[in-house]
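Only a single protein chain was left out; the remaining protein chains are all shown in position.
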């Protein structure tokens, strides 16, 4: 694993953790984007919440911001607005993005913020030792719900489809090639890309068997949102791949037009001039 | 308007504001629940966010908690858990419940918390002088978006349908009788009831004409979620009434069974006894 | 005799154009070479209720409105009731005779505001214009002069001019030229609000992007900057919540933008987790805290200084924080730029603490834009084998580099090594703690070189105050003819103790808008100087200079 996209930080994921698959697929995706699409790694900026998933920030030798639990998608939007030329990826946990910080996820989708969110969806708060999350099944026993979770899980893909995400996909950490493909497409997509990665947590929610037996690659995205919604309801088989993709105006262009705040900053003299003329009128 | 459900607080809604319709319909609903269903007004507890909508808290002579901007649905859930016998109603603004505090709305729906949320959906932050909200149309001009809102609005009913609300309805503040009916049904429903009330804001978003011409009463709720979803997509006509209703286990029973924390509190001696026996084992 | 000090109050319902009338009155006085202070009192409602604007002016640099008015124009009954005791001796009350039939008003001039306005569309909205017409008559302006003012200050000029002329004619017989105001040849200074001052100052200092969620009384910053985003070439975003705003601001700052947020207490409270993030990640951000009476939702549209403790201690954990509070619109302008530079220099969070009274009041300012600071962080200029975001340096400040960049730049909320990777090593944890503590020392050294405390006056008893209450105190001293020294710390955290050495044998009077005396406690805690008397106001209203002068005299 010691390649030039990997830092010197000791990797402390549990042996067998699904996060390794996400890590490897993501590195592959970065290399493919460099080779095939001329997107340099300097231009790929990452952010992460707090949790097992978020350790990927320390392992990837890419620039960015190790944010707060639940806030990585807000951080990411700030980064994007600062310099729309950058490709921004937020790594998020299911606790992180569907619990603590779900408002940022919903609003990033609603705005069609041009960024990619990768959910390490292990159905559990891994790093805080196994409590239930918004995607844990009802009845899930964790240390905060020893008698079983009293809540139904959410369907993240559906949530994203109704709130306006323009790229909605599911991956499985155990299917490296397919996951790499999805990451590449997500990062190339202009608009809000959402990838829900099924990620077994060997310590608290080992879903390898389940997913290995159920996961099935979609042949193509759904033709429209309704069809995509129906795909998300399947439980016999679990489709992976791109469920839905659409083109739509992106937020930073709606807000800023073509102006790039980093590159096209006003000089001090321009600022003083405009203030002077406003003061003259006041 | 000076009746026994109205306090002595001076009413400061703008003349013609849609909030009056909600206020009157709600008072009617309370009276009907008292007469027809034996639900006493002492048992109806209210809470509200912060905004024009929330002033209803000061005007209604009912017990409860004037909460924080965006937190009324969390407050409400705490109240319900404290004493499941109470009927809890949260009055919320669209800025309030779809913006600042959307996570609480989503989780209350997901949990099927047994309470009613009434959204005073005026498509604007009224009390802070007219900024765009999550339901304002793209292009909406307010003081924070003088060049037009750069975001698509959300569809609140859809959001509720995918997150698990078991009673989803829309009302119009200009249709008193229908609104009263919806409120009565919502408060009688066991589970999470969501009522999105179209509410013209005469000062910042006067939608009277629009709604008066488009609003149409649904003859009956949709047979299932899919059908209800389609109803929410209509724009030629704006259906009002109950879109969807279903029975499902409610949160406080999932969590607490039949135990009522207020009524069935453990005595001091029982507590000390259980601690003693735990200490003996430690 | 020509009047030096003149106060005009316009009162009416929200929606009657009263706030606008206050601004136009200010314009009129400014045109006469006078200096103006205008305070707006409005309620948390959109239409109805009772609004009023108090506009005091003089030929000297006046620093407060006065609650005793020479001329009150009460466009409704409520305004009359509210202000009938607010007349100076010789003061005149212009009242709406439609609303107060059959009442005998001493010193009153009745006008049928309602009847006359009804002749026009949007009649309600015009009452403020009527107030201006009455003012014009009272100070002896000609109808032509009034027409000019209305044309330059209002839309729908034709109807407004006609309406104004009717009012003018109605009041003139009793009111014309009752007051002769002293004029001056001083240059006409621009009249701006505190929110405009802070906004412009921040832009002058280098602000690139502003993120804010509306909350009274901080919203005017959002509205002003959003309205002028294109003039200034900055970005302005109103996101889903305060938490989003501050995290976006910090995200954007990590890319090299100079960012700012603003809110009032409740919204700022939601930002605390991210303030601590700014401290750890060493990403600069400036927050403007506009206070209103608290705790909690409190009284949204009024003023208070109850957030001091809160402002000084935001965010968990230990890291350098910078808090400063301006006393006037001019100081607010320069301080906003300076604070933007400070947070950039020390790569941490800074809070500019101010009050509704400063943010929403308006006064003339004499500003030299060239004198503003320009925010310039210490940038990495190469030399290391590998760029180290958190390089351990002598003063704790690690040079910045912003992505996208050739080298990797890692910002983080975790404790970290120099490169920015998480660490649990006891040695590294201690080193990074010390690094941030060294920044605090460097910050104090820097503040020692700066102007951190204002001292007004050279002799007389000592008064400590801060924020916009300083203006009230200064005006009180003037109108009460009191000689005193007024000490106002601009910087409150780190607290400039060194500047207080000179006062350590004295017992000051402490004036603040607080019930528990938080500022007095701060002074005592930090300097061990004990107040001999406390003057506190906590009813949501700013001090009136005459009343304050009285209170000061009582404790002298």
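By letter and in written order, the chains are A, B and C; residue numbering begins at 1 in each of them.
One rule holds for everything that comes next: a residue touches a chain if its C-beta (ideal position, glycine included) is under 8 Å from a C-beta of that chain, and two chains touch if they have at least 3 such contacts.
What you see is a predicted model, and the numbers here were worked out from it, not measured in a lab.
Novice: Among the chains you can see, which ones touch the chain that has been omitted?
Specialist: A, B, C
Novice: Please pick, from C:95, C:310 or C:327, the residue that touches the omitted chain in the full complex.
Specialist: Hidden-chain contact among the options goes to C:310.
Novice: Which residue among C:280, C:358 or C:471 touches the omitted chain?
Specialist: Counting the whole complex, the residue in contact with the absent chain is C:280.
Novice: Thinking of the whole complex, not just what is shown, which of C:144, C:394 or C:424 touches the missing chain?
Specialist: Only one of C:144, C:394 or C:424 touches the chain omitted from view, namely C:424.
Novice: Give me the chain A residues in contact with the hidden chain, please.
Specialist: 12-15, 50, 52, 66, 68-70, 99-100, 102, 125-129, 131-132, 134, 143-147, 203-204
Novice: Identify the residues of chain B touching the omitted chain, counting contacts across the whole complex.
Specialist: 7-9, 42-43, 45, 47, 50, 55, 57-58, 61-68, 71, 74-79, 81-83, 85-86, 103-104, 106-107, 255-256, 259, 261-262, 264-266, 268, 270-272, 274-276, 278-282
Novice: Provide the residue numbers of chain C that touch the chain removed from this figure.
Specialist: 43-44, 243, 265-270, 272-273, 275-277, 279-281, 293-299, 301-302, 306-307, 309-310, 312-319, 412-415, 423-424, 426-427, 429-430, 433-434, 436-437, 440, 514-516, 518, 525-526, 528, 538-541
Rule of thumb we're sticking to: only the chains that are shown with their structure count from here on.
Novice: Ranking chain pairs by contacts, what comes out on top?
Specialist: Max contact pairs: A-C.
Novice: Touching at least two other chains at once: which residues of chain C meet that condition?
Specialist: Residues 240-241 of chain C touch two or more partner chains.
Novice: Would you pick out the residues of chain A that each touch at least 2 other chains?
Specialist: Chain A, residues with two or more chain partners: 103, 106-107, 255.
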